[in-house]
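Written out below as structure tokens is the structure these notes cover.
Every protein chain but one is kept in place in this view of the complex.
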Amino acid sequence: MEELKKAIVEFCESGKTKTKFYFKDIEKAVKDKVPGAKTLQIKKACSALINEGVLIYYSTGSTTMYGLKGKGITEDH
Amino acid sequence: TRDKLGRFNPDNPMENRVTDIGPRHYWQCFPPVIQKNYGKWDYHEILEPGVLVHVSETGDKAYTVRVGGMRFMTVEYLREICDIADKLADGYVRFTTRNNIEFIVDSLEKVEALKEELGKHKFVSGSYKFPIGGTGAGVTNVVHTQGFIHCHTAAVDASSMVKAIMDGVFEHFTSMELPAQVRISMACCLNMCGAVHCSDIALLGYHRKPPAVDHEVLEKICEIPLAIASCPTAAISPAKTEDGKKSVKIKVERCMFCGNCYTMCPALPLADGEGDCVVLLAGGKLSNRISPPKFSKVVIPYLPNNHPRFPEVVEAVKQVLEAYAKDARKYERLGDWAERIGWEKFFEKCGLPFTEHLIDDYRLAYDTYRTSTQFKY
Partner (left out) sequence: KIKHDIPELEQLESGPWPSFVADAKRYALRRRKLGQDNLLINQDVVEDLLGQVELSYVHGETHWKHGGIVGVIGYGGGVIGRYSDVPEQFPGVAHFHTIRVAQVPSKFYDTDFLRGLCDLWEYRGSGLLNMHGSTGDIILLGTFTDQLEPIFQELAQVLDVDLGGSGSNLRTPECCVGKARCQYALYDTQEMCYEMTMHYQDELHRPAFPYKFKFKFDGCPNGCVASIARADLSFIGTWRDDIRIDQDAVQGYINGEFPPGGGSHKGRDWGKFDIYEEVINRCPTGCMSLEGGKLVIDNANCTRCMHCINTMPRALKPGKDTGVSLLFGAKAPILEGAQMSVLVIPFMKAEPPYDNIKEIIDKTFEWWMEEGKNRERLGETIQRVGLQRFCDVLGVPPAPQMVKEPRSNPYIFWKEEDVPGGFKRDINDYRSRHAR
């Protein structure tokens, strides 16, 4: 779990101008970094990071993305 | 609790927190006659427009009084519904998929009392609050989207158009004189959160101009990669203004006017009172009765977005409806009628012009072209 969380945060920090990411893109990056990681585990790690306040959801109403709290457009914008 | 934060403690947001409980269970919301006869219904009959009886194998009868409601309402109106339900329907009420309101009772006396009461409720301006009808071979309530009340991509308003249409076809809501039921639906832009694409008559708000780019502020208020990624046709690409500001450019011929970019980036507004319009589609259906479900077809590509009463839209709906009422056979849905007489006759009988915009030029368009010599003059 901790390894997955670390990989997720690292990926989200790596964006130069991008601050919001689709789950699929996170999933792909994490699977590259942590071989054998399962989709469901990655989702659970994302949910845990949300609960810890590290990640936030960002949604258009129809599509949802993940981003690091405080980076780019935020809820308070 | 009546203080600003209620049960939420921002210092310890997880305190007493309840999540993932889902909707309320349905059983506690059923009137007694429904609980008692759940799964035992034998047959039904529409006694008069807006009044149904369902007869159970046990011999019990459930009477439903259906009234047209408004999707957009206030708590004051909802409380009025509750008052009526408490007084005359044992404290229960049901809403339908098409924004109708139903009171379900167990005797004809209660039906009469409800009818009398419902007829008395009028707004000061004279319109009914709870018109009885919406059953059988008539026009039932219009399903619609948010429009200007709440939506950021709406090309036209929804509540006002629906009010104007229902005023215009009101007699068909309170009667059952049509060949079959006519389902009218309305969506305020092509994202169609109302999924109107299988309706007998569908109204669709439409933008006709691509977004205007607000180069001045775009890089400050938008995340450019997000705006680019939001476009379903990949029409948006990065660009720089003459004075070196980061912005985007739009490949106009690829824009399908969906407004997804405006969702992500308020510097890409799409709405344009002059360009936006209403499209009328006809002949769709959802049920499998006689013919399979089918899509609605575009029969009027442009009607003006003439707020608030949309006289051209209301006139067009009536025109199609009256032609259908006059010519179709019993049980024949609008789309089945159009297919039987042929679409060329549909345009003739409805008095609608056929224009170039009605010939498909999108994906699989060829499938809609006539590849036979069978046609009518």
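As written, the chains take the letters A and B, and residue 1 is the first residue of each chain.
Basically, a contact is a pair of C-beta atoms (placed from the backbone, for glycine too) under 8 Å apart; a residue touches a chain by one contact, two chains touch by 3 or more.
As the structure is a prediction and not an experimental result, all values here were calculated from the model.
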| item | value |
| --- | --- |
| Where the missing chain makes contact, among the chains that are shown | A, B |
| Residue touching the undisplayed chain, where the options are B:116, B:177, B:216 or B:315 | B:177 |
| Touching residues on subunit A - with respect to the absent chain | 22-25, 39, 43, 46-47, 50-51, 57-64, 73-77 |
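In this section, only the chains that are shown with their structure count from here on.
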| item | value |
| --- | --- |
| Interchain centroid distance [CA atoms averaged], subunit A/subunit B, Å | 36 |
| Contacting residues of subunit B [partner subunit A, same complex] | 191, 223-226, 230, 260, 263-264 |
| Of all residues in subunit A, those that touch subunit B in their complex | 15, 17-20, 60-62, 72-73 |
